[in-house]
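Here the complex is missing one protein chain, while the rest keep their positions.
Our next item is subunit A:
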Amino acid sequence: MKILLILGLLLCYSFVSSSGDTTIHTNNWAVLVCTSRFWFNYRHMANTLSLYRTVKRLGIPDERIILMLADDMACNARNEYPAQVFNNENHKLNLYGDNVEVDYRGYEVTVENFLRVLTGRHENAVPRSKRLLSDEGSHILLYMTGHGGDEFLKFQDAEELQSHDLADAVKQMKEKRRFKELMIMVDTCQAATLFNQLQSPGVLAIGSSLKGENSYSHHLDSDIGVSVVDRFTYYTLAFFERLNIYDNASLNSLFRSYDPRLLMSTAYYRTDLYQPHLVELWRPFILIQLTKPSQVKSPIVRAIPRCHSINFPSTMQTSQMMS
């Protein structure tokens, strides 16, 4: 049968990104890693799940999120509220609600698997949902939380991810053009030391504390019995909660929102590898990707904002209950 080409217009815009290299921004990915196990590290799980929720709310779908949780707090025998994970003592928000898709769970969260996810070197049998299928136009958010120290991050209380391993993996990702821009956010003690060996361009790194400083938890939930969120993540989430998918915010405002007195550590960010866009207002890629698409046809998909209002503490002056 003969088929005639339709004369009608199909939309076809081609935008050239205004950044240094010529690839366009095609999609967004998030890799969220919680590296601690045991009940007393509840807050690391809550950190990661809160960020997962935020990232989903602002538009990245499950198929482009790799969530690695090293332990199961929701169904832990010591959890008074089974199948519920909170990041605030007011218990208004259950992070472990419906629709949480964990890609790597429990003992699968190892340094080797983490590096395999980043570099893409999986066995043939690994399903697509466990792979980071980014391409050269992807913006990736990498968030890691747990216990760390000088140039290392502890995984599962048994092994370590060193800063040169991370730098090596990022270098290989850049060589293979697996990302356009990468934002690494680390919430551990001495987080900034993890970025010491990073050299690849297009990487933005944010750490919760400098060398020699600890990162503290925010408050203790006396009902659950453990601290439920870390300070750096708490203030980061407070910033994001004020946004919705149509907003347009900049990295500068995120950095300005960090108050060292409230954080009890110095939030560190490394921007020397990151080529800012030619736009005058210094726009962070992550917030662009989360809130406003850079071009018409990109598959930056958005979720419908949740029906219930976002019940995050509205004031930043929550009492600092540090026992």
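Points to keep in mind about this one:
We adopt the following convention: a contact is a pair of C-beta atoms (placed from the backbone, for glycine too) under 8 Å apart; a residue touches a chain by one contact, two chains touch by 3 or more; residues count from 1.
Assume contacts and distances are computed from a predicted model.
As stated in its UniProt record, the chain not included in the shown complex is "GPI transamidase component PIG-S", which appears among "Origin of replication complex subunit 4", "GPI transamidase component PIG-S", "Tubulin epsilon chain" or "Calcineurin subunit B-like isoform X2". Contact with the chain that does not appear here is found for just one residue of A:80, A:135, A:259 or A:272, A:135. One of A:120, A:149, A:201 or A:225 touches the chain omitted from the figure, and that residue is A:120. In the full complex, the hidden chain is touched by subunit A at residues 1-12, 14, 16, 22-24, 26-27, 56, 61-64, 99, 111-112, 115-116, 119-124, 126, 128, 131, 133, 135-137, 165, 168-169, 172, 175-176, 245, 293, 296-304.
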